[in-house]
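Pasting a structure below so you can have a look.
Missing here: one protein chain of the complex. Every other protein chain is in place.
Chain nomenclature is as follows: A, B and C, assigned in order of appearance, with residue numbering initiated at 1 for each chain independently.
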Amino acid sequence: MMRAIGRIAEPPPTQTRSAPGAPPAPLGGSVQIRHVDAGSCNGCEVEIGAAFGPVYDAERYGARLVASPRHADALIVTGVVTRNMAEPLRRTYAAVPAPKRVVAVGDCARNCGVFAGAYGVAGAAGDIVPVDAEVPGCPPRPEAIVAAVRELTGR
Amino acid sequence: MNALGVTGGVLQAVIVTGGAPVLTGVMRQVRARLEGRAGQGIRQPWRDLRKLLRKEAITPEGTSELFRLAPLVLLATTFTAAVTVPFVTTASAAGPVADLFAVVALLAMGTATLALAALDTGTAFGGMGASREMTILALVEPTLLVSVFALSVRAGSTNLAAIVAATVHDPVRVISPASLLAAVALGVVTIAETGRIPVDNPATHLELTMVHEAMILEYAGPDLALIELASSMRLVVFLGMLSSLFLPWGIATALTPLALAGGVAAFAAKVTLLGAALAAGEVFMAKIRLFRVPELLAGSFLLALLAVASSYFLTGPNL
Amino acid sequence: MSPATPALAAAHSASRFWPGIGAHWGLTWPALAGAGTLALITALFSLAVPRRWRAVVSGAGTALTGLAGAAAGVAAVTGHRSPTLSVPGVLPLSGVTLAVDPLGGWFIAVTGAVAVAVGSYAIGYQGRAASRPSAAVLPLFVASLLAVPAAASAVTLLACWELMALTSLLLVLAEHKRRPEVAVAARWYAIMTHLGLVCVLAGLMLFAAHARGDSFAALARAAPHLSPAVKSTVFVLVLVGFGSKAGLVPLHAWLPRAHPEAPSHVSALMSAAMVNLGLYGLIRVGSGLLGGGSAWWWLLLIALGAVSAVYGILQAAMSTDVKRLLGCSTTENMGLACVGIGAGGLFATTGHPVLAGLALAAALLHVATHAAFKTLLFLAAGSVLHAAGTRDLDALGGLRRGMPATTLAFGWGALAASALPPGTAFVSEWLLVQALIHGLHGASTATAITLPLAVSAVALTAGLAVATFVKAFGTGFLAKPRSAGAAAAHESPGSMLAGMGLAGAACAILALVPGAVLPAIGRAVAAAEVAAASGAGGVVTLRLDGLAGEVSPLLLTVALLIVMVAAAAWLRALPARSARRKARLWDCGGGPLTARMEYTATSFAEPLQRVFDDVLAPETDLDVTHHDEARYLVASAEYRGRVPDRIERRLYEPVLRAVGAWGDAARRLAPGSVHRYLGYGFYAVAGLLIVLAVTR
Partner (left out) sequence: MNHTAFVELLNLACGALLVTAVLILWRRQLAAIIRWFTVQGLALTAIAAIIAVDGHDARLGAIAAGVFALRVIALPLLLRRALARAEADGGGRALRETSPLVNVTASLLAAAVLTLLAYAVSRPVVQLTPASPAAHAIPIGLAVALIGFFALVTRRRAMSQLASFLLMDNGITAVGLLTTAGTSLIMELGISLDVLFAAAVLQVLTSRVRDTFGHADLDELRELRD
């Protein structure tokens, strides 16, 4: 079967590193990521799934999704932060051992997107926890997510 | 314990400690390739460890010293086992100190300590992982000891060095039913004890399906690094035991640089091959339900018992 | 006749039975006599002194009694020969005959050591609440325990045995005023132990009937001339009797009842010293007096032992009452020792003296190790009961904050009980498994089939023991307190800690340098007439004589410590290392985790219960009450689950029911009408006459 399909992963695109966002020195080429759905419509989740799937294969750059924030170096926050998720998000951030990074994926997480000003919204991810990187798009394309991940791992 | 054994012990300490993460990397790489992915590269586990060691350690509130000591105990037991079992040379570094039972008990000791640490956190997942791990440990024990029994029948001792040396001197013994059956049984034990598919899924993210992973959910930074290192070393120890007991070819019998180099190379090659085979098998298997695991272990126990039986079936009672 | 003659005769014969006895007076008799006197004095004083001092007097006196006993035992096993004492006229038939050989000395030494720890513990445990009888009986119980292995004639043995049974029964009853279930447990214990006594009595009397006199010397002389049928009958009878005392399945029913209900220091004495004497009786009569016998005895003993070990530890793994758990684990450990004794006898009868010595040595060492860690565990459990007011593991937890010393003690005991290095039981079980494994060479068919099964039973037992004690320690002492009592638990007084400290030290010695006691065990094995010596030796490294196999718990432990320290130092020395920080538990971001979210002992054991479903036959029932307006809405659901002792269900209850039925039938015969009684008499006479008429 494997012989029939062969390698699914696409060839890695040449890395386009923005000069200032140099990879954090402590996490050399290895980033464990905990994903927090702060109130998303699951569009970003689908794209994240695609980014870590066989085709885009973000794992090849040394990133891995993990089950516990204790094991994580970075949080991926998707969706507007609803009132119910604000405190859990803070606690999750507090549970991650330093040094840590936060990536806001999708327009909702960056600036509440279409939900701006809705009564159940506590704010964008940046209003609750310090955000280091943002991935625009509604939903963002997997390539963009992979690029952000590569910014973290530096590979 | 002689010069050969001590040299082997030192070599093993270095190889196992340094090579265990690489083996994990190789296995992940094999899986990735078979799943059509590019893979992280075999040095990734070392990168993870380096990073974890630089991160801050976290002591959850309400945990005791046991929580902090457990990773050290786990590492110590695994390391001692790795030094004791003759991987590279036929002589064991600690021949008179520990035999096969002691090694088995040492590894169990590490697991039990980690389970206690998991209970110490008082989280539901910790307790769940500990309970499942202890259940599996208790059920694995008979298979383990009985297959050790089968192996020791011909060598007349449970001393690892003696068993390995006996096999080296009489290679035909390897294809005797007793040793083959014991090999299969120990293979199942290896899968169960190192938490691989189909008993446990090392890559799961769903707490409810976790066994080993659920116990270490609270660990972070250097503690987690120690645990990861120890569990990859544990895998190497079990695979190395399989290779030394059943395919002891190329193992160094003399204290010459050439022989030692050959021993090291053979050990690395055998363990890597076994690990790759294990990973390749995992791709085509699904994790079985926790309550189907006893079935698997009963089967392996039966095979171990048959190994003992056939060791006197086929050669007559008086060996 | 003059009282001197039988004494001389007994001494003379004994000197033939145990060559060299009577060479010169050793330390043994003075020490034993001292122990007896101390016990009596302590009993009298603790009756006399006011309540304030009672516990101190009784505890200290018990400790001293134990010390003297231990000295006597040590003197006996280190080869200070002592003559046979014979005091005619005290008891019917043969009077009291006492002799201490190394085998008895070993058990006396173990009992004495246990008594020392228990005595110092009892000072604080009984405290002000010490009732006069229990305080007075405690030293007498210890004295009777010391006397049993010193008995050298059937009647003496039975007398000491009965004394031991009575004193222990009184101690079990100590708290019957406070808790009614104590009385039930005591009734079970009384019935079982006396049925056992009856069996032993029958066996020994049958034996003595075929011998000239009932002294062990006479019995041993008569044994070779006995017919195999008689020998087998005697063995089976004493096996039932002593087995019930050792708590072997299916005669274990009293054990998980009496141990939890007795005061903890008494539980420790019973579980660590008294049950051993059942094994002593088996070795003494089976190997010593009957001199081996046929192989099936020992195969039977191995089977019983293996079943007891697995069943006992399964029950322990299921139980949530910490003292019941410890009691079941006593059944398990006695089972393991019986496997050793059985293997020893088997190898002796099939002509492998070295293996026989090794197996019996493993059994004797296991007796000592079990005594050490079981004392420690029961004393620690007693402190928990003392402090938290409950024995239920599901209601305990988090004790490490309130009572760190006790937590340490129980943890060390749990490690010792679950055969993991550097645990205490690891050494004895290692020896046992070695003996079983090497036995396969040149084995007969039955042996070749038994040994692998025995090894797998021992292995399963070891694995389950690990799970059991991880459960007991993890859910009882770690994690969060599950009840107010556990949260408010406080450390015990110094004397109790001292008792635990002594037991813990004994565990440590036996775990690290078991070689130190092996010579003594060798002499005991020789005295049991099984083999010339224990098949193992060496102080730092444990070596099997004549067989390949060695392990060194001491070096192993040192290596572990070195690696741990090195790893810790390496972590500290790391250049880029950031400080450790405290953080709240990871609760998935939700509210704080409460104690009700923890895994309890029951939930911890649930997977095992499922796996061994067919063996344990757990009972569960679920009551769902619906809303009365809509029966589709559930108002409340109540779930109850328990794991009953299945053997008890299947074996004891029918018997008890039958006995009850007979009782009712008998009562129906006696309605109290005089006419009917006269009628019985008349019918009896008439029937007799008819019978006579017919038979004429």
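The rule is short, and it goes like this: a residue touches a chain if its C-beta (ideal position, glycine included) is under 8 Å from a C-beta of that chain, and two chains touch if they have at least 3 such contacts.
Given the structure is predicted, the values throughout are model-derived calculations rather than measurements.
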{"item": "Visible chains that the absent chain touches, using the contact criterion stated earlier", "value": "B, C"}
{"item": "Chain not shown: contacting residue from B:34, B:180, B:247 or B:283", "value": "B:180"}
{"item": "Touching residues (missing chain, whole complex) on chain C", "value": "445-446, 448-449, 452-453, 614"}
{"item": "Contact footprint on chain B, counting only the chain that is left out", "value": "172, 175-178, 180-181, 184, 294-295, 298-299, 301-303, 305-306, 309-310, 313-316"}
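As a working rule, only the chains that are shown with their structure count from here on.
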{"item": "Chains most often in contact, by C-beta pairs", "value": "B-C"}
{"item": "Rounded Å distance between chain A and chain B, as computed from the means of their C-alpha atoms", "value": "35"}
{"item": "CA centroid of chain A to CA centroid of chain C, Å", "value": "61"}
{"item": "Residue numbers of chain A (touch at least two other chains)", "value": "26, 68, 70, 95, 97-98"}
{"item": "Residues of chain C engaged with two or more neighbouring chains", "value": "576, 578, 581, 583-584, 586-587"}
{"item": "Of all residues in chain B, those that touch chain C in their complex", "value": "53-62, 64, 66, 69, 72-73, 75-77, 79-80, 83, 94-99, 101-102, 105-106, 108-109, 112, 115-116, 119-124, 126-128, 130-132, 134-135, 137-142, 144-146, 149, 152-153, 155-159, 162, 217-218, 221-222, 226, 290-291, 294, 301, 305, 308-309, 312, 317-319"}
{"item": "Touching residues (chain side chain A, partner chain B) in the complex", "value": "2, 5-9, 12, 26-30, 32, 54, 57, 59-62, 64-68, 70-71, 73, 95, 97-99"}
{"item": "Residues on chain A engaged by chain C in the complex (per definition of touch)", "value": "26, 68-70, 87-89, 91-92, 94-95, 97-98"}
